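Apart from one protein chain that is not included, each protein chain of the complex appears where it belongs.
Labels run A and B following the written order; every chain starts at residue 1.
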Amino acid sequence: MVNPHRTRLLAAFRRLIVLMAMGFALLPVFWLVSTSFKSYEEWASSPPHWLPQNPTLQNYRIVFAPEAARQFAAHQSGSLDYKVSGSAWSAFGNSALVATAATFLSVTFGTLAAYGISRFRGGGRGFAFRLLTVRMFPPIAVVVPMVVLFSLLRLTDTHLGLILAYTTFTLPFSVWMIRSFIEEVPIDLELAGRVHGYGRWQVFTLISLPLIRGGILATSLFVFILNWSEFLFALVLTSGHVVTVTLQVANYVSASSGKLYGVQAAMGTISTIPVILFGFLIQGHLARGLTLGAVHG
Amino acid sequence: MCALSINGVSKSFGRQRVVDDFSLAIESGQCVALLGPSGCGKSTILSLIAGFETPDTGTIFLEDRLLNGLPPQERNLGLLLQDLSVFTRMTVRQNLAFGLEARGYRRLEIARRVEAAAARFGIVDLLEVGAAELNFSEKQRIALARSLITEPSVLLLDEPMSSLDAADRIRMRSELKLIHSELRSTVLLVTHDQSEALSLADLVVVMRAGKIEQMGAPQAVFNQPGNTFVAEFLGEPPANLFKAELVYEGGRAELKTASVRFRTDRESFAASELTVSIRANDLKLSCEPGPVQVRVSDVEFLGAEDLVRFSLGDLALASLTPAGSFRAGERAFIPLGPILGLLLTSGRATESTCLEIVP
Partner (left out) sequence: MRDGTLALEPRRQLIRATGPVRSDIGWGNRLTWPAQLLLLVFVLVPTIVVVWLSFTDWQPTDRTPWYQAGWNGWDNFVELAGDQRFLGAVLRTLAIVVVSTAVELGLAVLLALLFLEEWAWKKFAVTVLLLPMMIVPVDAANAFFMLFNEHGPVNQIIGWIMQRPFQFAWLANPQWALTPILLVEIWQWTPLMFLLVLTAFLGVSRTQWRAALALGASPFYAFRRIILPLSLPLLTVAVLIRSIETFKIFDAIYILTRGGPGAATESVSMFMYNGGFVYFRMAYIAAAALLVLLLVISLCLAVQKPLLERHG
């Protein structure tokens, strides 16, 4: 006879573990957001303050108006030197431009390639797997010669350069994700279209594409998240002109600007919002994306 | 002492009451069929007995053990689910041995029982085969053997034959009958197929919407349906049912529909509004001209017989006749003479009667 007390105890225990896990999941995010509202004295105070005592928007102001930063420096006593290079606005603009363009290209090329691979064994037998191996390279390994290549093609520190690099390295995701969506569409529908006299391209655009619309959207959001969060290529392939959000965040804790933790937290909070948003929009497809289509969930 | 006793069990899912105050006592060695249309709650009752759902009210006793609150693994029941749920990643032998291994039997004993079960069910040469590679009826034998190998006190079967083709179904039926008589096991069978229930069970429990409509031996339930639902549900093809009014004509009782009158040999009646049930095979048609003429609307070929649908006045009736006797659109005749029928009033016992059509 099962003890009702025992079941209740187990349920409470389970609730406790889940709550602990949730706390663990939330803590860093909470700290980031909390710090972003802290005033200068509290950034690295000892003991640390979990909640800002005098919440302020100062950090956000500094992020969006470096002028305010200089005024702030003048206001403070000497030891900090607020020379933050670049403004957040241009960082957001750069990231938005690069991420969007790269996403568009990646998903477009990826869809075409995925269709070719899936329905026609295009690219030869190993093409799909060659794409996978691209994902397995540590990007840094390719980056060294890419720097060379970029300077040859005059792509260093340009938007186009980053866009092309991002497109290339998110292609595996695009292709494999879209491929898994294509394979959920029964080929009979396309064959029916052919029987009705439609050409291959028409079948693709009029029959297949509409059916995988949702999948293309999910893949686009996913690839956008990857592009927006990218750091390494942005770090190495640019030299100050094209600054993405991920680089800009690093700018606030550096030799030239001192340790502007609060401002960094503010920038971090804002820059991560699109990712959170899109991430939850495609929550159902995350497993599929991050396993390159292997897991449909 | 009864093997399984269900008392006042109710279960709701959300707002829907799936099982409503259900009580049933099953004797040891009895084969009981829960018969009813989909959604009547019969599978839920099985879940409740097996322990996968908890009843909102009521108790279930296995002999004298209270099952309420006991997890499924401690109930020692045999369970055969509709999709068989044979363990696909194991061999047949591992499937058979599973229940014994889970309960900690010794290896020698397990091997002995597995061999015996395999011999009994004719699957000895399948023992080392992976379970996923078998066809449906082989899987069913495995599932059955697997559930009986632990010698459970009650065997629960959920629609065991709904996925089988006709030939396999007949074979399985005799197989089950054999097992039941051999092992003298108590069996609770859930099905929507009335011929299955009638042929296998000692006790048929007809269910609808979570409640018991009628319960009794197969012959009793078939010949004396307690209400229109049971009368309609049992019998293939469905019986002819129509409402009739009791009138007295010239001192004799007659049953009257809008355009047809039946003389009846009964003298007392439960009510003045009755439902008449006539089985299709009790209603005969003939080509020989007579006073009662009908128009054949449709003929359905059933193999040895035809199901002939026709209209008699305002009544749409059906009759089972030897194949090929009639064609759609033709005229036919009902020979004069007594016709076996049932008079139903809801809640009261059915009364059988001999009817004669008044031309």
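In the analysis below, contacts are C-beta pairs under 8 Å (C-beta built on N, C-alpha and C of every residue); 3 or more make two chains touch, one makes a residue touch a chain.
Here the structure is a predicted model, which means the values were calculated and not measured.
Among A:A101, A:L164 or A:V223, only A:L164 touches the chain left out of the display.
Residue in contact with the omitted chain (choice from B:L34, B:L48, B:L62 or B:L77): B:L77.
Taking the whole complex into account, chain B touches the unshown chain at residues 50-52, 71-79, 81, 83, 85-89, 98-99, 102-103, 143, 146-147, 150. Counting over the whole complex, chain A has residues 11, 14, 17-18, 21-22, 24-29, 31-32, 35, 44-48, 50, 108-110, 112-113, 115-117, 119-124, 127, 129-146, 148-149, 164-165, 167-169, 171, 175, 187, 191, 194-197, 200, 225, 228-229, 231-232, 235-236, 245-246, 249-250, 253, 261, 264-265, 268-269, 271-272, 275-276, 279-280, 283, 286-287, 290-295, 297 touching the chain that is not drawn.
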